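A protein chain is absent from this complex, but the other protein chains hold their places.
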Amino acid sequence: GAFAAPAMAQTNVTVSGLVDNYVGSMRMAGDASSSRVLNSGGMTTSWFGFKGTEDLGGGLKANFKLTSFIQADTGRQGRFPGDTLFSRDANVGLTGSFGGISIGRDLAPNFLPTILFNPFGDSFTFAPLILHADVPLFNASGWTNSLAGDTGWSNEIIYTTPNFGGFSANIHYQLGEVPGDNSKRNVGANFLYFAGPLALTGFYHNVKVNNPLNVPANNVQPAGNIPLPTGLTATEQKAWMLGGTYDLSVVKLFATYGQTSHDIALDDKTLSLGLSAPVGAGKVLASWANTKRTGSAIGADQKRNTTSIGYDYDMSKRTDLYAIVMNDRITNRDSGNSFGLGIRHRF
Amino acid sequence: GAFAAPAMAQTNVTVSGLVDNYVGSMRMAGDASSSRVLNSGGMTTSWFGFKGTEDLGGGLKANFKLTSFIQADTGRQGRFPGDTLFSRDANVGLTGSFGGISIGRDLAPNFLPTILFNPFGDSFTFAPLILHADVPLFNASGWTNSLAGDTGWSNEIIYTTPNFGGFSANIHYQLGEVPGDNSKRNVGANFLYFAGPLALTGFYHNVKVNNPLNVPANNVQPAGNIPLPTGLTATEQKAWMLGGTYDLSVVKLFATYGQTSHDIALDDKTLSLGLSAPVGAGKVLASWANTKRTGSAIGADQKRNTTSIGYDYDMSKRTDLYAIVMNDRITNRDSGNSFGLGIRHRF
Partner (left out) sequence: GAFAAPAMAQTNVTVSGLVDNYVGSMRMAGDASSSRVLNSGGMTTSWFGFKGTEDLGGGLKANFKLTSFIQADTGRQGRFPGDTLFSRDANVGLTGSFGGISIGRDLAPNFLPTILFNPFGDSFTFAPLILHADVPLFNASGWTNSLAGDTGWSNEIIYTTPNFGGFSANIHYQLGEVPGDNSKRNVGANFLYFAGPLALTGFYHNVKVNNPLNVPANNVQPAGNIPLPTGLTATEQKAWMLGGTYDLSVVKLFATYGQTSHDIALDDKTLSLGLSAPVGAGKVLASWANTKRTGSAIGADQKRNTTSIGYDYDMSKRTDLYAIVMNDRITNRDSGNSFGLGIRHRF
């Protein structure tokens, strides 16, 4: 396709996405040394995809989404080896006065409450809350992410309520598809409330199925990829979180608190605090998350503290530059300092 | 991309596709129990892709297609592990007064005659004829699909005749690409004839090469993935089918009959009957297929009977809802009942 008059037009589909790459030096808690990197997804996981909406009349609409995470530093598909092509979204649904229903692969109940209520948003690289919730460390620390079941669920039905004066909620159900055993499934819900300068959120989930891969099967312990010292594996996780933001104009304040528990003795408690403040054509961002991990399954208590400070400069509504420094600490592990300088472009 | 005036326009390519997801309970003949599922492709295998046509003048056109099967319940690419990215279509060609030629990966000769002459169309989940022809059962029954070589062929040249008063035909040739051995190839042909309420079809193929994977090599026995009791493998399959439909307005009738034979003693005979009837804003669909499998390679004769009844409701030209029940039986195996309730959206 070239920059000429259209000979043929798209009617029903929008192609969109985001490319975010940064250069920096990364050292997480437990890493033996720093790595100079050029990586994808400093602020937002890069993606592309296809979306569309059809007006069915009477306020009813049909919708679909097919969107794909990518690693824009190497061109790899997915977030990690084995991720599915459209692990970000693969769903079809209806919206209307009744609210909405989505069928397929779509958000997990934890996703919107965690990314909307911390100042670094959906950064799986530098947002302390997201790192603690969703990103395992594959190093000597053996630290796994707190929330099981991924940030997207496959084989899922979501019912979304209408918006009641700023309040909306989502009910999530994932079929486990185990022949002869319907007890294997994920369930959860969340709510979002926006009222002027105030916003509130909360989620709950009960997870028995990993996503998008069911490896190792029957193991939903955080990350599901690192054996516990006791050799135990969890097959069920319950988690909840509450959060709020308040916008004082000169600064917006962020706070969340949440817990996880399992069918083994393993519990996480995570507190996060943050702020964003408009400065020049951008925003100063600062965030801290603290997770306390307890339970006989892991032996002695562990604590993790992660702090990020950054500046996000808007070149336009679609393109921004960012600079972020981060400190990451875990009990009895080497602490790590990281920084990144990047560009994010939406299309 | 957002819903604004175009800053830059597509000129030469159309992005299109289909997302079809359903919830239901599946139990095929030979399955030990039912599975509650949320699966992709209840009525049509979900896909997306890119197509374009260029007018070269003088009635000549250049065409390309790059289209991809997807599993919209998990976001996986392809129909099964190892399927290629553009296994639905990856071809370039010319059309004109001479007819058309396509070069690349494109339809197998069996595809259009089977999907156009049964009331459930290209449902690889609920259309009895398509299940018997194309979908192996990975369960205790060891039942494999009848037609070898896949519904699409790689490394293929198709010549399509012009339309002669409703009649057109396709000649298919797939190169085997075996160094020093040009005898390894697939050949086939089909025809389609439309005359008012009547339509007729037929295909023949001689298959020596699997698609899109050549695993196991030198084995084109149905599905190519389940060893025969005798340990034999077929390296060549011949198959043919004839079919017709007649539209009486209140009801459209469907019938096909076909056979396969191999270079070992293994023969399938498949009869299918069906009807569709407009009811309200949709259609009642009913179809039955019967396959008799014989030959010393499998020992005692086997029979499979599959029956589906459904209703397909059109919300618009692009979006429909469907509800289908199915019964599947194989000689000396547990029979299975399935049902699905789904939504299909074209874009």
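We just call them A and B in the order they show up, numbering each chain from 1.
Criterion: contacts are C-beta pairs under 8 Å (C-beta built on N, C-alpha and C of every residue); 3 or more make two chains touch, one makes a residue touch a chain.
Values in this document were obtained by computation on a predicted structure and should not be read as measured data.
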{"item": "Per the touch definition above, residue among B:84, B:110, B:190 or B:306 touching the missing chain", "value": "B:84"}
{"item": "Full-complex contact with the absent chain, from B:74, B:95, B:110 or B:154", "value": "B:154"}
{"item": "Footprint left on chain A by the chain that the document does not show", "value": "1-3, 6, 8-17, 19-23, 31-40, 48, 52-53, 70-77, 315-316, 318-319, 342-347"}
{"item": "Sites on chain B contacted by the missing partner chain, in the whole complex", "value": "1-10, 12-16, 50, 52, 54, 56, 60, 62-64, 66, 68, 84-94, 103-105, 154-157, 174-175, 177-180, 182, 212, 347"}
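By definition in this document, only the chains that are shown with their structure count from here on.
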{"item": "For chain A paired with chain B, centre-to-centre distance based on mean C-alpha positions, whole Å", "value": "38"}
